[in-house]
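Of the protein chains in this complex, one is absent; all others appear in place.
Here the chain labels run A, B and C in written order, and each chain numbers its own residues starting at 1.
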């Protein structure tokens, strides 16, 4: 049996979903256009054909109902994997997510677990219209009761999705849509080496730490490569999970490098980088040789796509922050 | 004409609303039970009787519609002041708030201002049932296009609400419900000395800065008084506005005291304190003699009321942080 | 002025027992009960009222922070609750104390959330009775999802009938929420085995029915392609018959129904509310004549279905229950503060673990220093 295949992230996710549907007939896929169409990004391609309309469900157009019924299905023993078509369309479901999905387990003192995965393609860089390029992860990571994860490449996409589906807590699974077409070899026979809620060192380095996640990991690795040409040895951390967040990993790195830049597409103001900076300044007060700097989106609605590259952190903006942190 | 009166915060807000309705017949009040009942906290008491059902509108029970129709009314030239009955019931309206209220002005390049005030009683400490004690301000402060303010005492409540209604941007107006019954003399003849979006020094001090807002201001002032007895001179900042946030005020204070504790009821994780810590460690890197510490809610749903005092920052927890910051 | 209102004929109200306690008949809804069954329904009504009165008293005594009473709505709750089989599943609001009782949920466990010692209080799967839902309307979608699950199991097993059906409770005010209307759509499109049970008590806190709708609520269903029916919500027999029939249809695969139980909230919205600010005492007086319990009592008397002994021993039973509630309520322990952290997640979460440990040692620091309270 062939176990390794070169796959795009979208196809890796598709394969993970297929394995989940095969492994447990309580798993369901629900969402808008996930059936015949296979999702607007084809992440659910061919799954309805192969598993039937009772496993892969095209729903009416109502996100609150997608979440609300998924909760009811989970109470009946199912394990729904729901798709929100784009980041900007999750808000109609926000009430069900914050008031029910996140709180039911605590409210019931553990009697009602809700093993639901909410897949959300997120982030910009694909030239889309309004509401199709947002990075709302902080809204979810701030919410107790939810877990929030995001892969940065196909191998993680495959494993993290399988792990998320196996988790008995609700998991908000942010898929970096502009990396859907990135390719890598995915070997199903290799067990994942990293637990779902741990980060990893994507590139070891000594001079400065960059912490990032999802779509920005590739960008930061490119920035690190560029910095290397200038003689700077940057460490890049792929956080992978935002709730819980692997603060130990970040602090351990900062204790070695003394400098930290956090990068995300989401607005800097009250973004995940704020929490990381707050934790790191507290835990590594004496190790920090420069303030923690943050690179991210502005406090502004995501702009029209023709100027989105100004909103999105790129090599230059990251390296500019690296320079500032280094020269401090 | 009598201009000064001792009022509770609830009554001060009521008076401010009355003045707004008198001053501009485009202002409207909308919400659940705001009419005959005068709101569950009586903040809109007697306003429908005095201004009529066309100015003070009891709406159907649907928060998304309250916000959505307020937007339409604003497009017709009205200035709606909407009430959300409790913090935990704002989420059905989150989509309209994040995708429309916050973005319309930018989307229309300034052609569609939305001068809407969303009043939300928030915070805990009143022994209420689930969903009635939350502090969701970070969800709003993270959102570009919204302004977020919160008064801490009756005088600010009066003026800040009047200023918020005068503002041409959407303002999320968080009312610290457990302070509704606090009293102070409100003098309508004195113009407010502080602009709406500035913080203020609630108590000057030299040894350490406490930054707080809303319901925690009184608690922090009490903590400062207790600390004084032990010979510590704490400065307490009432931030008043969370978007924009008066970072200059905080940094100026920290530059003098060298120490900062941020206090809020909302969960610490990704709360407003995270952003303050991140900014302050960046701007006051060399002035800080200890890491910025944060005191706030836990990463857990708001607990049953019989144990809420464990969730809420109190004098002991604040002073414990003050000790830790001082001894660092 | 022209009017765009569609005309749909007169409003029908299913009734099997008049306010005077006369048994009447309805062509679509038959009900044939034994004397013992009639008495059992009365017992449910009486116990529900006693629970409600006791809880209200406990709130006044400071033992509960709040109570949302069901005075006047006992028939709607008992009738619909008794229509369910044990396998059916109920999704309540925060007011369904009578339903809870019929499901076999210990009334004492309902008090926890109102006392502030719990946000839940019972195991939803033990009696197929979900936790109270405070955010208006949310539970209707859970109910539909659960019903879809029941349906999928039948479909996978190749069965035309479903093993059970679901009841989604909500109020007249809730009928305005997006979630409730979405739940109608989903139930209709998926033909899910769910009965939507609206207790139209004519008030949403201070707002009268006309702030939510300009036509009778049961007709809402017609716009979504399923049947709606209005039943006298103060008539336990009618509510039982109507709910039973539509639950059975749902189990048979006929899809959803909306039942509007027309009733009246005889008390305040909750113990925090002051209805004198917004409604007339006369209305209440009029509705007292339709009291669901008195009506059933007359019926039992007139038809000699129960004797004085029955009523006396029921009074005793009620009193004993009240005593148990009173004592049980006072004995309900406050949770351990560290429980705040215990069920946030089903699996370990680093941040929660860290905060728990920090708070535990903070608390311990006071124990070390006697005299300094937390």
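Before moving on, here are some points about what is shown:
Here, a residue touches a chain if its C-beta (ideal position, glycine included) is under 8 Å from a C-beta of that chain, and two chains touch if they have at least 3 such contacts.
Quantities reported herein were computed from a predicted structural model and do not represent experimental measurements.
For the chain that does not appear, the touching partners among the shown chains are A, B, C.
When the whole complex is considered, the residue among C:102, C:188, C:234 or C:270 that touches the unshown chain is C:188.
Screening B:7, B:29, B:47 or B:71 for touch with the missing chain picks out B:71.
As for the chain not pictured, it touches chain A at residues 32-33, 35-38, 40, 58-62, 64-65, 88-89, 91-92, 127-131, 269, 298-301, 303-308, 310-311, 316-317, 320. As for the chain not pictured, it touches chain B at residues 25, 28, 54, 59-60, 62, 64-65, 67-78, 92, 95-96, 99-100, 103-113, 115, 144-145, 147, 167-169, 197, 243-248. Looking at chain C, the residues touching the absent chain are 1-6, 8, 160, 175-179, 181-182, 185, 188-189, 191, 210-215, 219-228, 246, 249, 252-257.
Here is the rule we go by: only the chains that are shown with their structure count from here on.
The greatest centre-to-centre distance from chain A, using averaged C-alpha positions, is reached by C. Chain centres here are Cα means. That of chain B falls 36 Å from that of chain C. Chain A and chain B, compared by their mean Cα positions, are separated by 31 Å.
For chain B, the set of residues touching two or more other chains reads 64, 88, 91-92, 130-131, 269, 298-301. In chain C, the residues touching two or more other chains are 118-119, 135, 178-179, 339, 344, 349, 351-352.
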